[in-house]
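My questions all concern the structure below.
Of the protein chains in this complex, one is absent; all others appear in place.
Then we have chain A:
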Amino acid sequence: MVQLRPRASRAPVSAEAMVDEGQPASEEEAEHGLLLGQPSSGAAAEPLEEDEEGDEESDEAPEELTFASAQAEAREEERRVRETVRRDKTLLKEKRKRREELFIEQKKRKLLPDTILEKLTTKNEDCGKGNDSKKVKVQKVQSVSQNKSYLAVRLKDQDLRDARQQAAQAFIHNSLYGPGTNRTTVNKFLSLANKRLPVKRAAVQFLNNAWGIQKKQNAKRFKRRWMVRKMKTKK
């Protein structure tokens, strides 16, 4: 059996003590008081733990909270909040800076070494100015590296013209042989001609001689070897 302690008299006594203590000097204390008041009036289980401490100090007056201290506390709180925000910001900034540096590093690794780039730009300026006309098909820049393993070419000289020509050829192909046109294969065409001849012939069959060349060669070799073996055993 659980032994319950008597507590019916607790709650009203504390409330009265609060009220008796004095009129709240500022709204803050009143708020505090009210806040303190509400839970105590509501739940009965909570004051169970407090009651043990409260038992010793039940006759003592609650802490006195002056305006100045509360203000200081609030300011402290604000300062702490501001501190955390600033720290967060700086942390984020650092992270971004580190990432930026990483990217620059990677890009640098991808590009050609500085010396070669320098040489290229100077060369380009020299010979790029003269021929503005679009007649220049490919503007080849002299290979500047020591081992001459690559050649720098201006892409903008050839890209646009080729792309347009490709598009034009695709248009023609589409309109003549694309979907919607009524085309037949050469095989069917020739077979139809065979069928309509006065002396009817069979349909045309196209052979792919390039299919399975290795297989055919292997088969031929095997046949030769088999024949030789057969001849030997016969003998």
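Criterion: contacts are C-beta pairs under 8 Å (C-beta built on N, C-alpha and C of every residue); 3 or more make two chains touch, one makes a residue touch a chain; residues count from 1.
In the analysis below, contacts and distances are computed from a predicted model.
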Protein name (UniProt record) of the chain left out of view, among "MPH6 phase", "Acidic fibroblast growth factor intracellular-binding protein", "Aspartate aminotransferase" or "U3 small nucleolar RNA-associated protein 4 homolog": "U3 small nucleolar RNA-associated protein 4 homolog"
Absent-chain contact - pick from A:Phe67, A:Phe189 or A:Phe222: A:Phe189
Footprint left on chain A by the chain that the document does not show: 134-135, 161, 164-165, 168-169, 171, 175-177, 180-186, 188-190, 192, 195-196, 204, 206
